[in-house]
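Other chains of the complex are left out, but the ones given are in their true place.
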Amino acid sequence: MNLHVNNISHSYGKVDVLKDINLNIEEHQIVCLVGPSGCGKSTLLKLIGGLEKPSSGKVMQLGEPPQHSINPLTYIFQDFALLPWRSVYDNISLVLEDHGIAKNELKHIINDVLARTKLTEFANAMPKQLSGGMKQRVAIARALSVRPAVLLMDEPLSALDSQTSELLMDDLVSLWDREKFTACYVTHNLNEAVRLGHKIVVLSRRPGTIREVVSIDIPLNERKNHVQALDQKQQYLWNLMREEALLADKELINAD
Amino acid sequence: MQTKESVVSKEVAFRGGGFTHKPIFFIGPLVFICIIALLEWGTSSGWISDLTLPRPSGVAQTLMDLYHSGLLFQHLLPSLTRLLVGATMGIIIGIAVGVFIGLFSLVRAGLLPVVAALFPVPKIALLPLFVIWFGIDEGSKYALIALGAFTPTVVATYAAIDNVDRGYIRMGQSFGLPWLSIVRKIVLPGALPGILSGLRISLAISIILLVAAEMLGANYGIGAYVLEAGSLYDLERLFAGVFILSVLGVIINWLVGIVERRLLSWRT
Amino acid sequence: AEKIRVGALHWTSHSASFVAFERGYFKEQGLEVEFRFFKAAQPMAVAIASGDVDFGITAISGGLINLAGKGAIKVIGGVLNEEDGVDGQMILASKKAYDAGLKTPGDLKGHSFGITQTGSSFHYMAHKIAQKEGFSEADISLKPLQKIGSIIGALKTQQIDAWAVVPHIAKELIKNTNIVLIGKVSDYIPNYQVTTVFTSSNIAENKPELVKSFLTAFAKGGADFNAALVDKNVDEKATEEMVKLVHKYVYSDKPYEKAAPSIINGAMRLNQGAKLNISSVEDQLNWFKAEGLVKSNITLDMLVDPRYVETY
């Protein structure tokens, strides 16, 4: 299943946030969205995931989502969004309970995703007992449990310290290696973008428009060995964005 | 971009929204109007006995009479004075005690249990004592209202101080600010939002206690008016008085809101 | 002139003070009187104890006796007395209870009876009725409702079965078709000393001259009132004048035409010369002690200072 963002513009009240966005998210690819803060990255992701209605334009699914997919478009949030009153196991079961899945089957699915994210021994831990990295791993496990066709990730690593996010990035790469998931990945970290993205979409300042789409052809699991090439891409992206980031940073936020 | 014809293409379904509130302005007044119309119809048709509820138009008439006879202000003025003096005293002392409890472990350990024990004490039960302690004149009324406003203010104040971001205080210390400057410039302004929202409760309680206070030898005052209406079982006057108190409460709440917006404009 | 503060209720039974004030009897005695009005009698006793008021008039209540027991106040004279031949306090029943068999006070057994508070005069009356009729007070279910108004509401809505109250209220109530008169209090408590005049112990002991002047003027006012409205041995004009005087203080929110009958109906004899039925007082005191409402070590001496008026 591909996703196609078809000429989308969006505004909140009088604030134009996105303008004329056209974008393809192809199967088995990770598309990274980068852009200065406030340019509408999160908004675009919400529009793609159906959490927000676009002011104009459409987001289309091309092709049927796989039969076994419980929730084709699945989010992973920056702040993990784990319910603090549910254990790791129950946080995952939360998103499966309403789909009429048999008890046994449910247990099987959960134990499977816990194993795949190396969380088995933490099944009964409460979120407050986990470090940030572990919490994000649970959020990833939860997202995997509904067998998504496309993962929508909104800065999933930015709340973690850089050592932990380094570890998780490796996890994501090896996960993609095994499962070849499709994803739209919002980040403000160009390093993450060049390490995880097959396609990197650079947005301009608000109202966000697509400035450039940069493709990286090096396979994900080989990127560690191409430091130099990635660094160049990153430098290129940074030069594209530098001016806008500076301006975005100096903007006064209207009190309203 | 074009899609191959054989591929099924479907728009992504919307599943967000909800769980936020947009104000619907006309509904509130409408509900009041409906309730009043229902009561008016019920009481005038005899479907609601006049022992149960007064006729709204009668209440309105009573209010008009009160206003035109000048009695409204004769009742309102002493009540407002009592409220103002009593609540001000209670709130000022309450904030002071709350600040001390918030700042000093020793004071907290000593006074917090006393405040906790005072909180559930029904102030009406103490009425006879208040007469002995403060006399039958304004003194005991001020004291009763002040005591009522005192305990919730203390609790709100020390909780607000506890909630001041410790990061700000550490920042002050890291710049070597003297203790008093930290209290004045960081702790107190930081506690202000909590103190102000505690004030809403303190003032609501003050209004409620106004009636209890005016049980004690008051000839004028909305509370006395309501009590008299109650003891004469004059429902129209009773509801007129209750209406005035209710409006008073809404107005005071609104005033606190204005003060908040003024003093706390720095909040998001 | 000496300034004194006199506690009063807007009730006919306080008329002696009003008359003495309006007709200048206090002035004659060199007293400059300021009235302090109360909504209920109980706080008046406390106000005398606290020194906010110098003289007051109220029924003998548990609160009054306890304050006297603490040495704060003293009864110095009588005011209102149940007397044969004059309408006294009346016993009322709700129509519902009446129809169900509560025809006389003797049928009160098993019925509810409204009182303001435990230890109020209403409580005492209920007890005396039960005693005389030969059943236990516990057989009447007393309903403390704090305020006269609440009792009236409860009686009107048939939620309590019976009540006993001063005539002017009683007469108003029995105009109502669902309230019935079933008896008189004076049949059960002969010469009941209903209300008394009292002052702080400090004044009673240290300012006998002040007490004497107050009582002299007060008694004079009472005599005028009795003559005009109880004995009715003055001309019509004088009666009307008296009613108008009282109306300044009682039912002042009603027009004169409406207030006058209530005032006249409610007139009960005020003790001549403020004399005090000390045996009735003693009976009441003993009852309070027996009920455990007041400390058992309180004696009549602590309650009454009999030096100022004639007692019997």
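Going in written order, the chains are labelled A, B and C, and every chain counts its residues from 1.
Criterion: contacts are C-beta pairs under 8 Å (C-beta built on N, C-alpha and C of every residue); 3 or more make two chains touch, one makes a residue touch a chain.
Since this is a predicted model, take the numbers as computed values, not measurements.
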| field | Assembly formula [one copy per chain kind displayed, counts for the whole file] | value | A x2, B x2, C x1
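One rule holds in what follows: only the chains that are shown with their structure count from here on.
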| request: Please categorise the chain-chain contact pattern as a line, ring, star, complete graph or other. | output: line
| Chain whose Cα centroid lies nearest the overall Cα centroid | B
| query | Measuring centre to centre, with centres taken as mean CA positions, what chain is farthest from subunit B? | reply | A
| task | Provide the C-alpha centroid distance between subunit B and subunit C, rounded to the nearest whole angstrom. | result | 41
| request: Could you tell me the distance, in whole angstrom, between the mean C-alpha positions of subunit A and subunit C? | output: 85
| note | Cα centre of subunit A to Cα centre of subunit B, whole Å, reads 46
| task | Would you mind listing the residues of subunit B that make contact with two or more other chains? | result | none
| request: Going through subunit C residue by residue, note those that touch at least 2 other chains and give them in order. | output: none
| query | In the complex of these two chains, what residues of subunit A are touching subunit B? | reply | 3-4, 6, 22, 24, 46, 48-53, 58-64, 73
| Mind pulling up the subunit C residues that touch subunit B in the complex? | 36-39, 42-43, 46-47, 49-53, 63, 147-150, 152-153, 156-157
| said: Help me check something: in the complex, which residues belonging to subunit B touch subunit A? | reply: 1, 3, 7-17
